[in-house]
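One structure is given below, represented as structure tokens, and several questions about it will come after.
Then we have chain A:
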Amino acid sequence: MTTWRVARLVAAKDLRIEARSRVVVNQVLPFSLLVMVLFAFALDNDTVLTRVAPGLVWLATLFSMLVLVQRAFAVETADGALDALTVAGVRPSGLFLGKAMAMAVQLVVLEVVLLFAAIVLYKVDVGGAGIVLLVTTFVAATTGLAFVGTLYGGLASGAKGRETLLPLLMLPVVAPVLIGATRATEAALGTNGASPSEGWPWIGLLVLFAALFGAGGTLAFGTLIDA
Partner candidate 1 sequence: MTTPTAPNATPNDTVDRRPTSTRFTRALGFSALIGIVWLVVFGLFLSPNDLEQGVSVRNMYIHVPSAWLAYLAFIVTGIASAGYLFKRTRSLQWDRIAGASAEVGVLFMGIALVTGSLWGRVTWGKYWTWDSRLTTTAFLFITYIGYLAVRDLGGSHHQRARRSAIIALFAVLEVPLVHFSVKWWRPLHQQESVADGKLSGLMLFSLFVGIVAFTLLYVWMVLHRLRTLTMQDIVDDRGLDVALAERRAEGIVS
Partner candidate 2 sequence: MISAIMSNSQQWPYVIISYVVTLGGVGLYTWRMLAKARKLGKQVPPEERPWT
């Protein structure tokens, strides 16, 4: 089987698991919304909230993503399916891309809900000139996050103490995405008087990030999950 067919098969399987179990919808989404409400409690100032909203959306995404990654690999390890996939000779590159694709779809849903939460809770205005930049930001940042999440999630999946190892490994790596996506989103939303043209250089960073980790993960995933 080609890498691409494996990827589609695995992605479809992961999305079907989510469609049947609804763990992300019923547990991860409420968690991320809760994080947004807690930010409001902690900052306690409407002007500040509006100003830092883009950063909070992406921060909430990162926290929720940790849960999402744990879940994506708990499904594989609960009954030895990851072992079985290995024995089945499923191409690790396809497995990596497939899991990343399913992860990206779930992340996009999560991010859109968080953006709406920011509109409602933090009085953020969306629309006008920045909309193209906003969509591009979401796509580019999500791709990078999905690649990194799958890569380190796979590495940690077989390990003792994976719950604590995953954030330690993953959060430093995604820092550039947090910075880049936040600045680009600010530019798209016009936060602090930023204009969309300021956002495009950040898209370059996000795309570079996604490309590097996509390529690296496709090459290295097989070695990382081989327990």
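Keep in mind how these were chosen: all candidates are chains of the complex that A comes from, given by their letters.
The working rule: a contact is a pair of C-beta atoms (placed from the backbone, for glycine too) under 8 Å apart; a residue touches a chain by one contact, two chains touch by 3 or more; residues count from 1.
Small disclaimer: the values here were computed from a predicted structure and weren't measured.
Undergrad: With reference to the defined contact criterion, which of 1 or 2 touches chain A in this complex?
TA: For chain A, the touching partner among the candidates is 1.
Undergrad: Help me check something: in the complex, which residues belonging to chain A touch candidate 1?
TA: 151, 155, 159-160, 165, 168-169, 172-173, 175-176, 179-180, 183, 201-202, 205, 208-209, 212-213, 216, 220, 223-224, 226-227
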